[in-house]
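Removed from the display is one protein chain of the complex; every other protein chain stays in position.
Up next, chain A:
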Amino acid sequence: MEKSEQHERDLNFAGTELRLGLPGIDDLKKQVQPSANKSNKRSLPDMNENCTSELTGNTSTPQKKGHPAPKAQVVGWPPIRSFRKNCLAKKNEAENSGVYVKVSMDGAPYLRKIDLNIYKGYKELVKALEDMFKFSVGGFSEREGYNGSEYVPTYEDKDGDWMLVGDVPWDMFISSCKKLRIMKGSEARGMGCVV
């Protein structure tokens, strides 16, 4: 939506075009220098929003031909080095969307902590667990669970129940999984019936 508005403005359709946005936005955008009128301006945030939303993807505004006035560039603003931005962005991501759960395996002396969000589905998750703890699960089927595996991946959900990994759709799993435990096959045999 915003991109096409920008394009049409540049082609000077503004005069006849019906557009969204407050009147006077066009002028504000072209006019880089502030004037006395602007001092109580809250329309500035509109201008900012326009620009910021186009550019949160961290790409620079494509510049149109024949646009002589200085553009409201937002590349490189605020002036923070990308190293620092990336470090904090990683953290924000982690805080907002990381789903960290502890993983233990029966008989192993250490725990692992993993972020479920980095896996796209059960297949990847199980493969990662296999690599981490050096075991293999064999096949998984709806009916029989992890038949024939020495180790079986299980998880504790929000209600405190222990479930087989793979029983519920992935998204539901991510939001309900509290911790993972790789059980010895013998202990887990009864779990196929829970589902």
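FYI, a residue touches a chain if its C-beta (ideal position, glycine included) is under 8 Å from a C-beta of that chain, and two chains touch if they have at least 3 such contacts; residues count from 1.
In the analysis below, contacts and distances are computed from a predicted model.
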- Which of "Vacuolar ATPase assembly integral membrane protein vma21", "COI1, F-box", "AP-1 complex subunit gamma" or "Globin domain-containing protein" matches, in UniProt, the chain that is not displayed: "COI1, F-box"
- Item | Full-complex contact with the absent chain, from A:Arg81, A:Lys120 or A:Lys158 | A:Arg81
- What is the set of chain A residues that contact the non-displayed chain in the whole complex? 32-35, 38-40, 44-45, 48-49, 51-52, 56, 60-63, 65-66, 68-85, 87-88, 91-92, 95, 102, 104, 109-114
